[in-house]
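Following this message is one structure expressed as structure tokens.
Shown here: the complex without one of its protein chains, the others still in place.
Per-chain residue numbering starts at 1, and chain names A, B and C are given in the order in which the chains are listed.
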Amino acid sequence: MLHFESDYLEGAHPLVLERLMQTNMEKTPGYGTDCYCEAAREKIRRACGAPEAEVHFMVGGTQTNATMITAMLRPYEGVIAAESGHINQHEAGAVEAGGHKVLALPHAEGKLSATDVDRYITDFYQGPSWSAMVAPGMVYISHPTEYGTLYTLGELEALSAVCRKHHVPLFLDGARLGYALASAGTDVTLEAIASLCDVFYIGGTKVGALFGEAVVLPRPGQVKQLDTIIKQRGVLLAKGRLLGLQFDTLFTGGLYMRIARHAIELADKIVRALKEKGYRFLVTPQSNQLFVVMENRQWERISAQVGLEVWEYPDEHHTAVRIATSWATREEDVDALIGML
Amino acid sequence: MLHFESDYLEGAHPLVLERLMQTNMEKTPGYGTDCYCEAAREKIRRACGAPEAEVHFMVGGTQTNATMITAMLRPYEGVIAAESGHINQHEAGAVEAGGHKVLALPHAEGKLSATDVDRYITDFYQGPSWSAMVAPGMVYISHPTEYGTLYTLGELEALSAVCRKHHVPLFLDGARLGYALASAGTDVTLEAIASLCDVFYIGGTKVGALFGEAVVLPRPGQVKQLDTIIKQRGVLLAKGRLLGLQFDTLFTGGLYMRIARHAIELADKIVRALKEKGYRFLVTPQSNQLFVVMENRQWERISAQVGLEVWEYPDEHHTAVRIATSWATREEDVDALIGML
Amino acid sequence: MLHFESDYLEGAHPLVLERLMQTNMEKTPGYGTDCYCEAAREKIRRACGAPEAEVHFMVGGTQTNATMITAMLRPYEGVIAAESGHINQHEAGAVEAGGHKVLALPHAEGKLSATDVDRYITDFYQGPSWSAMVAPGMVYISHPTEYGTLYTLGELEALSAVCRKHHVPLFLDGARLGYALASAGTDVTLEAIASLCDVFYIGGTKVGALFGEAVVLPRPGQVKQLDTIIKQRGVLLAKGRLLGLQFDTLFTGGLYMRIARHAIELADKIVRALKEKGYRFLVTPQSNQLFVVMENRQWERISAQVGLEVWEYPDEHHTAVRIATSWATREEDVDALIGML
Partner (left out) sequence: MLHFESDYLEGAHPLVLERLMQTNMEKTPGYGTDCYCEAAREKIRRACGAPEAEVHFMVGGTQTNATMITAMLRPYEGVIAAESGHINQHEAGAVEAGGHKVLALPHAEGKLSATDVDRYITDFYQGPSWSAMVAPGMVYISHPTEYGTLYTLGELEALSAVCRKHHVPLFLDGARLGYALASAGTDVTLEAIASLCDVFYIGGTKVGALFGEAVVLPRPGQVKQLDTIIKQRGVLLAKGRLLGLQFDTLFTGGLYMRIARHAIELADKIVRALKEKGYRFLVTPQSNQLFVVMENRQWERISAQVGLEVWEYPDEHHTAVRIATSWATREEDVDALIGML
């Protein structure tokens, strides 16, 4: 049985595990005050071209989204997101549990457009009763999106410009950021993200770490006492070095990008094969997640041999499935998959 | 200058004020434990044909909605509402501030359909990752809706059946309930609402009271310690009798329905005149709120003499406005308005 | 049967009611944007000697406390209060429901001391793990306190100085403020409060209004978009003028202070009588609430003729009761009460 259900099927990149082994019996202070966290922060600042950036390590995506959104919004503010955004769909209402509304806008293949955001905020403040409504206090995007698609640099610049015009921070969910940055077609770099966004995170869980997300605030001091908020929300890891060590490893010698590229190369290989075989894509494939439409009978046959995630049923005769590669995917498995398709 | 902006422009029906005067210097215990509250509760139970009903008095609509929704939902549940629902638009995120997501469904002239609700809940539990999503825990409707439209008895029965099938309470926001019940065309009675809904409220603020909403739970014991929740949310009035006295007056001698009918008769008169004059309605007029489309130049002329609420701009040449009548509207003002249109 | 249980047994001062009658059929815009609210705001600003003050009208005390505390605290902050403070005891956890901890300090007859507050905040930031703890973000006091006692001007100045030293706002709950200001022995004026506190409210519910509290922020702009927060928390009254009219009346011709003095004079009369008869007080009587210790047999006899609130049982032979006068108390009732004691 092959498995392409998701990009979090395995543990961590061997170098990450090795590092945990080597340092296991060292004694370090807790809660992220250790030297490994500091080293990782410094490397991330450098990779982002943001020497002043605040970097905070968290354990997983939902908690990172909810913590940063709650920390940065005032009580009467909500967060604009694509209707398909992870925070609007698959986080069990974590944003609302923190007291804030997700202001869902239409999307194109998972992406928000600067024009839509601009119009929404402009119209909001021109409406007669805006002061009785949830104010747009932040814009949330994911890159890659939940559909694996990527913003272009132009799109990101436009979104950033709209956000700055309206004095609303731009938050980029980078749970799979490596796979976006490693995409062959992208013109968006980590430095660009750091210069265009007000807060974003570099996903580790899906890109080589056992777990962990590195939140970057390129301009420090935006959130007062974020450490206490992180503690309050149960996000602070006692043995904080576990996060520091992992990110320090991933940001040493270009490991993060190297393993992300591996996933992208294999995804591209699958895309080429699928196109040759005449498969239709639900959305344009751009990173490590591919959404493919199959006839139900085809899917029935394939599903006996390969684990894939069923995404939706476009009509009664078709099934759309997700194929995900990761840093851990083996080329021989990709070849076997292609053979079966 | 005439005023038809809303149904809360004036104070209270004179009989209500008179009652407050008469009893002003009486000494009663606080927090709704007085004899006037008890008398009002009993009259409301009788009017609803629900002798066991719990009746709680609150001050305003937003607080009533947020309190009852928060009181009845579990942390992981959200509330289904029409996209146009008051809780989704004009309550500044009060439901989310209480920790819950509004699950917005499409609407037809402000109404939710039983079919849509059934499909949403059914699909939800058939989806692969429903346990990572906000569960539909309640259905919220308003009657009349925010567009002044009314559910038919058949529609309400269908919604109620869907809710009971899925074990989800049905909550009816009756901020303008009198105007729904008094509508000439309706087949929905207060008894029907009490038998079909799990919680609803009878609006006083817009129907003859200075302020106040009477929440009815036809089957008692649904919410443990609701009194404490009401206190916690700052909803409990120290001089609770002010609410009791108002509802006792409104539910004595059929006052509530009589004054509601007055508003409806005048609204109907305006509708007839508008139709004769060839005006187009944004939505079918059914109760005391009329949504009329005017050419901009027409509206410019009229707005110099009559206060109306601008609702939206259907296109660049037209303005949709709301005309609202109430228990306090004078026939001579209606005639003057008709003269101007 | 006489009634001295509380200061919210009756309706409103006749002049307040009369004003509601006179204006009843006037048409005004909603949500506090009417001319009566504006007039009342202006009169309150003048009475406070704070020409720039923001004034917001709310309905009741619990909602006012919870709204202002939530509006002014950051997520990681709590509010310092006397252990006996209303927000810590009798508001059903409203502050916590808004996400904040009440940091309870010891009290002397209901009062917080500047020294205790200073030590608490100083120690807090000297502690090793303060960043994992709830930060003191506000100081809450009530004046009169829940025990009817009063801060002296010196005490209030000291508290204010401590708060300013630590950059923590001082919030004064004035649910019974009139009775504090009218006390014979006090040197605290409304102007002093406005200059020493960052936010406070002037209670109407217990001092002549049907209901209503006027929140004063002497230096405007402290809370961004407070209007939306007020709406979100269900505190905004549709017919906002009801609050404006009441406070406008109370602040015209010195009515608020005049009726408060009435309550104080009658309370003082009772105090003199109780002292003559040798009663012991649980706390020093200073305003309109008197806490008297009786032998159980005495209380048994008296309770058949007078309604008083049982406060606590100091020991098995004694009962402490509260006697409250108000703007509405009649001198003949006071004389009758004295006769029975």
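Everything below uses one rule, namely that a contact is a pair of C-beta atoms (placed from the backbone, for glycine too) under 8 Å apart; a residue touches a chain by one contact, two chains touch by 3 or more.
Everything numeric here is computed off the predicted structure, so don't read it as measured data.
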Report task. Check the options B:Gly11, B:Gly61 or B:Gly99 and report the residue that touches the missing chain. Result -> B:Gly99
Report summary line: Out of A:Leu242, A:Leu255, A:Val292 or A:Leu308, only one touches the absent chain, namely A:Leu242
Query raised in the report: Which listed residue (A:Thr23, A:Thr252 or A:Thr284) would be found touching the missing chain in the intact complex?
Result: A:Thr23
Report task. In the full complex, which bits of subunit B touch the chain not displayed? Write them out. Result -> 31, 70-71, 74-76, 99, 131-133, 135, 224-225, 227-229, 231-232, 236
Query raised in the report: Which residue numbers on subunit C touch the omitted chain?
Result: 75-76, 78, 89-93, 96-102, 128-129, 132-134, 309-310
Requested in this report: Against the chain that's been left off, what residues of subunit A make contact? List them.
Outcome: 3, 5-6, 8-12, 14, 17, 20-21, 23-30, 59-67, 91-94, 97, 205-206, 210-211, 228-229, 231-239, 242, 328
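Throughout what follows, only the chains that are shown with their structure count from here on.
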Report task. Please decide if copies subunit A and subunit C contact each other with the same set of residue positions, more than half shared, or with different positions, and reply same or different. Result -> same
**Report entry** Distance between the centres, which are taken as Cα means, of subunit B and subunit A, whole angstrom
**Finding:** 42
Report summary line: subunit B and subunit C have mean C-alpha positions lying a whole-number Å distance apart equal to 34
Report task. Please report how many Å separate the Cα centroid of subunit A from that of subunit C, as a whole number. Result -> 50
Query raised in the report: By residue number and range, which residues of subunit A touch two or more other chains?
Result: 75-76, 99, 132-133
